[in-house]
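One chain of protein is taken out of this complex; the other chains stay put.
Order of writing sets the labels: A, B and C. Residues in every chain begin at 1.
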Amino acid sequence: MARMTMIQAIRSAMDNSMERDDNVVVFGEDVGYFGGVFRCTEGLQKKYGPQRCFDSPINESGIIGSAIGMATYGVRPCVEIQFADYVFPGFDQLSQEAARIRYRSNNDFTVPMVVRMPTGGGIFGGQTHSQSPEALFAHISGLKTVIPSNPYDAKGLLISAIEDDDPVIFLEPKRLYNGPFDGHHDRPVTPWSKHDLGDVPEGHYTVPLGKAAIRREGEDVTVLAYGTMVYVAEAAAQEAGVDAEIIDLRTILPLDMETIEASVKKTGRCVVVHEATKTCGFGAELMAVVMEGCFYHLEAPIIRVTGYDTPYPHAHEWDYFPGPKRVGDALKKVMENA
Amino acid sequence: MARMTMIQAIRSAMDNSMERDDNVVVFGEDVGYFGGVFRCTEGLQKKYGPQRCFDSPINESGIIGSAIGMATYGVRPCVEIQFADYVFPGFDQLSQEAARIRYRSNNDFTVPMVVRMPTGGGIFGGQTHSQSPEALFAHISGLKTVIPSNPYDAKGLLISAIEDDDPVIFLEPKRLYNGPFDGHHDRPVTPWSKHDLGDVPEGHYTVPLGKAAIRREGEDVTVLAYGTMVYVAEAAAQEAGVDAEIIDLRTILPLDMETIEASVKKTGRCVVVHEATKTCGFGAELMAVVMEGCFYHLEAPIIRVTGYDTPYPHAHEWDYFPGPKRVGDALKKVMENA
Amino acid sequence: MSDHEPLSLYVPEPEFRPGDEPDFSNVSIPEAGSVRRPDIDVKAEDIHDLAYSIIRVMNRKQEAVGPWADLLNDEQVQAGLEDMMRVRAFDARMQMAQRQGKTSFYMQALGEEAIACAFAKVLEPGDMNFPTYRQQGLLLSSDYPMVDMINQIYSNKADPLMGRQLPIMYSSKKHGFFTVSGNLATQFIQGVGWAMASAIKGDTKIATSWIGDGSTAESDFHSALVFASTYRAPVVLNIVNNQWAISTFQGIARGKAATFAARGLGFGIPSLRVDGNDYLAVYAVSKWAADRARKGLGPTLIEHVTYRAGAHSTSDDPSAYRPKQESDAWPLGDPIERLKNYLIKRGAWSEARHVQAKEMIETQVAEANREAVKNGTLHDGPHVSARTMFDDVYKEMPPHLRRQRQEAGV
Partner (left out) sequence: MSDHEPLSLYVPEPEFRPGDEPDFSNVSIPEAGSVRRPDIDVKAEDIHDLAYSIIRVMNRKQEAVGPWADLLNDEQVQAGLEDMMRVRAFDARMQMAQRQGKTSFYMQALGEEAIACAFAKVLEPGDMNFPTYRQQGLLLSSDYPMVDMINQIYSNKADPLMGRQLPIMYSSKKHGFFTVSGNLATQFIQGVGWAMASAIKGDTKIATSWIGDGSTAESDFHSALVFASTYRAPVVLNIVNNQWAISTFQGIARGKAATFAARGLGFGIPSLRVDGNDYLAVYAVSKWAADRARKGLGPTLIEHVTYRAGAHSTSDDPSAYRPKQESDAWPLGDPIERLKNYLIKRGAWSEARHVQAKEMIETQVAEANREAVKNGTLHDGPHVSARTMFDDVYKEMPPHLRRQRQEAGV
């Protein structure tokens, strides 16, 4: 067991996987010699050689398209898109190809592939280094979408993703790379070395896809969150003095409906939180499934707290970001409603 | 006034617009000499010359990217993507560029552009000629998304879209091109020439973006639908004997919340219908906004009837398509719930 | 006001439209045998001329001549002729089946049969094609059962793809035929990735990617060239230039300059043009390229120059956009006629034998069709159970799909 940052944990997942399975290859923009702009692949080229970890041309469709071809060969590519904002030139290959090859070929060809990408804001990245596109992936049948919130999960989930026989989108909340960020941008962030979830086994282990984790048990209201918003919700609950049950979804597709329903049926209230823009965000789906599964248990309308329906503005980052104040207000409001 | 099919109405909208405004140009794959695979642009090249209506290379990113450049020049491109399934190579240009250029340049550059594309299934088009990607557009701040359900609206909405100063996605339910299809695939379809909404003025008129239409007034339940599903809902209501109020959204972004809320507050029940896959489809957003706006008026959980979360299967088209039976069952169920 | 002359947009137009008399006499076509045959380890910059010429083997006297000739014996050529005849007969039968309502859709390879049929012969077991929808010749020249193809086209209960895919979007890993996509060009880079994987694993298999002239405009054509050239992937990149993309002539994808093959030169990829209606030339050039890939010399780009003699698909009517006689006027002739005449000239075939072969093939096709019809057709069924519609979206069915299947009551 070691203390790791989320970056180290992600690297360790790839390292373990490459060591265990010759078929695992890693590539993407700047991931080879340099080890990635966030250093997630540092040292892998040195250890496994340039044939298994290499720099790619700047062409996201090429990265994903070639990875699809490799995957159908039997290799297991784990590729990096430098920022989630840059996945869109490859969206055709993901949504129309990777997602459907197993189905359309009746299992003749399959695409065991992971597409990793840093997601979310909070680093003054402006509109092109801050987006959270998870809802777009969740709408595509055939993809799985994972969003870890801490080093332990990040490693275990990434190993599961690499070992999964279907294409997995692995979104890494970049604001969490070095510590759990609760939205209080004016306060120092605890580093992962001082956080229990920074305890990460050096060897192989998995965290299953499709299982949520309850981060905080509570009686009053269920908060559905993932990635950075888990910590924002924790801070909000504490500050608002609401006994919230905070569920970290971890995988948004497949979704752990069992855990969600059990919690909402217990609390009778629900707040949904994400950083992505509101309209047609994953929060809408969460509201829909909670309504479908728990309507008669709901004592108040579900509230969602999300990014606004504008591009992510550079200077107004903290006005845009759904921080503890906004989430806390929602918690209080959902408690008042009846 | 003339009777027109939806194809003729769409053509007429472009024809009127090109006649009134020299800046309107039309291009896309096969739209020039031939007039489009669905013949929507037939005759326009002959009338306005190849500089204003022309064939493009098969490159959707190029079509949309060059249209963006043209629009920032001051030309008003109305481009065709041959099938909505093929918009994805251009998704980067749409979601990251067209949608944000006004915002990021503080109005210095703007993108008055329409991207037309046939959408939806029902023609045995299989997984690559049947998709309904509207939810993906609705999640992108800066785009407007329109889905007409009849010739009159199609023409009026398309003229509005062309005259709009922002990028508009114009989704044409291809199963409605020739007549209102109610999902009874084994029965003949009434042609538009025999339908009141096939009455289309030959000249210029507009139907405003962002305004829904109530297709059938009713007291029991509100059905939110658009495109082909409007007719399926009508058939379902009749067959199920439910006094449904059927709202044709026409524009899904901006959404006409006023009409929706007034109706649901009146009926206390709501069914949401679309052909797109379920998870994170636009139905989730509709459920969310109805819950946000009308929770205390809801007497039963909202039900959504949608395509299943699989690719659109060729041979099982009618098992997949959310037809009048499935919608009718939902109407009955929402009436039983309390 | 500006001192400059006003600009205007140039919009390329094909030479002939309906009503025009097509005349290709000014098209310069190199003589058979006239184009040199470099060593396979030649550098791209030393053969730029081959991207602007056309490699041809059969001359007007129906002889095979020049440095690209004499790679196949008569028996092999006879088999090749029969392969092409099989494709044509199969297409004709399926075209009719579509008209009869047995399926929703069909696409012929009429006039282009030589390309896939000859190419199939340079591949080895384990190699993988990443085809478009017009390379049925690859399957029909190997031992893939015709009846399985028809089952797929009819989406019937024996459809190997469970009725999920459009007709003709075959898939057969075993026969080196990657699952065809409806989205153009995506397979071009996927084939490069597959070839890269073979190289990463230290294997010996090669890939081939296929694309149409119109689809070279798509971005994934570029992705493929970038990745193939950078990593020297063992892949053959085939462009089938059949002059038309639905109603759009190749000049819209190409502009009115250079050639499609020339697109490879800027990447340092050896690039050749070949007479796609000359079975012997296609074979020779394809072999040259496959050998390069197999020897670790990297990618080759081949432009197969041909003509789409039929409609784009059963949904298309070309008389709306090109002269009916254009196909006959097309100067490269018919691939089957040409190979037949070559064999006859050599005394290795005859008109009688041709008629006989044709009958035999048509009988085989008819039999396969009868066999397939027993399994059902699109509109009359039977199909596989609708329940299977929910399978194989993922390896294991996630709970939400299980729920949806239950709701569907299938």
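Here is the rule we go by: a contact is a pair of C-beta atoms (placed from the backbone, for glycine too) under 8 Å apart; a residue touches a chain by one contact, two chains touch by 3 or more.
Every value quoted in this text rests on a predicted model; they were computed, and no experiment measured them.
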For the chain not depicted, the shown chains it touches: A, B, C
Option from C:N151, C:S172, C:T208 or C:S229 whose C-beta touches the chain left out: C:S229
Touch with the omitted chain, as defined above, among B:M4, B:M18, B:V31 or B:M70: B:M70
Listed residues A:D85, A:D220 or A:D256, member touching the removed chain: A:D85
Positions on chain B contacted by the hidden chain, ascending: 22-23, 25, 51-52, 56-57, 59, 61-62, 65-70, 72-75, 89, 92-93, 96-97, 101-110, 141-142, 144, 164-166, 210, 253-255, 257
Where the unshown chain meets chain C, residue by residue: 2, 4-12, 43-45, 48, 51-52, 124, 126, 196, 198-200, 202-205, 217, 219-223, 226, 229-234, 251-259, 262-269, 294-296, 298
On chain A, residues whose C-beta touches the chain left out of the figure: 29-30, 32-34, 37, 50-51, 54-59, 61-62, 85-86, 88-89, 124-129, 278-279, 308-311, 313-316, 319-320
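Simple rule for what comes next: only the chains that are shown with their structure count from here on.
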Most distant chain from chain C, judged by the mean position of its C-alpha atoms: A
Closest chain to global C-alpha mean, per-chain Cα centroids: B
Separation of chain B from chain C, taking each centre as the mean of its C-alpha atoms, in whole Å: 36
Shared interface positions of chain A, touching two or more other chains: 61, 89, 92, 96, 103-104, 141-142, 253
Per-residue multi-chain contacts in chain C, two or more chains: 162, 164-165, 169, 181, 183, 219-220, 393, 400
